[in-house]
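In this view, the complex is presented without one of its protein chains, the others remaining in place.
Up next, chain A:
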Amino acid sequence: MTDIRYLAPSTLDEAVRAFAAASGAARILAGGTDLLVQMRAGIAKPGTIIDIKKIPELTAIEDLGGGAYRIGAAVSGAVLAEHPTFRKAWPGVLEAVNLIGSKQVQGRASPGGNLCNGSPAGDSVPAMVAAGAVVTIQGPNGRRDLPVEKVPAGPGRTTLAPGEIVVAFTLPQRPKGSGDAYLRMIPRTEMDIAVVGMGVNLTMEGGVVKAARVGLGAVAPTVLLVEDAAKALIGTKLDDAALEAAAAACRAACKPINDKRGTIAYRIKVAGVLLKRTAAIAARRAGGN
């Protein structure tokens, strides 16, 4: 067995330096629930593993006020669930993060890992896209911010440059009357991969949709921001016609493949069904906020 170097730097600078120095032979380790599985399967064979969980900024959760939050990329689902205020502010993001795996997996799995793993079916990603999350990235050339939907590049690929590490997700402030939700279709009740994942984030005023964002997963090479669906909802009272128009926009956005997890026809159909169901939950939550 070839030896693997394990590093656990305590600062981001150190991590970035080590990551860049390894020039491609290193992998970032957050929870490891993707990385270790891939190593065992022989798909990933890193020479160096850089564990980022010792870096305070990557495991912090900050309440920035007005509904805005900064979540360290390596925060585990279980820790996020225990945060005193986050649950109320972003229930859709939280439920998406908490859908990942089982109780055991939740103790480790992070939203940063979910995003950087590059799976189009990652559960937290559509919810983050709907939330309008911005990711902070640090690399050899410094820091930059990017809308979350710009990170995935295709199955297993991201737009991160060599040596770049995702530091945190920033969720924006939102007015009162906002709510988000995430639903996924899986054949089983748990321990399964999304056939379709749907995140919807709404701001309502007097029963009318003022702002909307729709994130759609598992139906294309990357998670999609479906702007046409959002447009179909904005200005409506979420009547049947508006929901059907938004569902149609979601169906139109799908570019799925036939694979072991679902057929093209089925995925397209489900995207429309989930839009309606998820929007209804988000609207209910918006009403309560």
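Quick note on the criterion: contacts are C-beta pairs under 8 Å (C-beta built on N, C-alpha and C of every residue); 3 or more make two chains touch, one makes a residue touch a chain; residues count from 1.
The rule we apply is simple: contacts and distances are computed from a predicted model.
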{"item": "Protein name as given in UniProt for the chain not displayed, \"ABC transporter permease\", \"Cell division protein FtsX\", \"Lactate utilization protein A\" or \"Xanthine dehydrogenase family protein molybdopterin-binding subunit\"", "value": "\"Xanthine dehydrogenase family protein molybdopterin-binding subunit\""}
{"item": "Sole residue of A:52, A:171 or A:185 that reaches the chain not shown, by the stated touch rule", "value": "A:185"}
{"item": "In chain A, positions touching the absent partner", "value": "1, 185, 187-193, 195, 259-263, 265-266, 269-270, 273"}
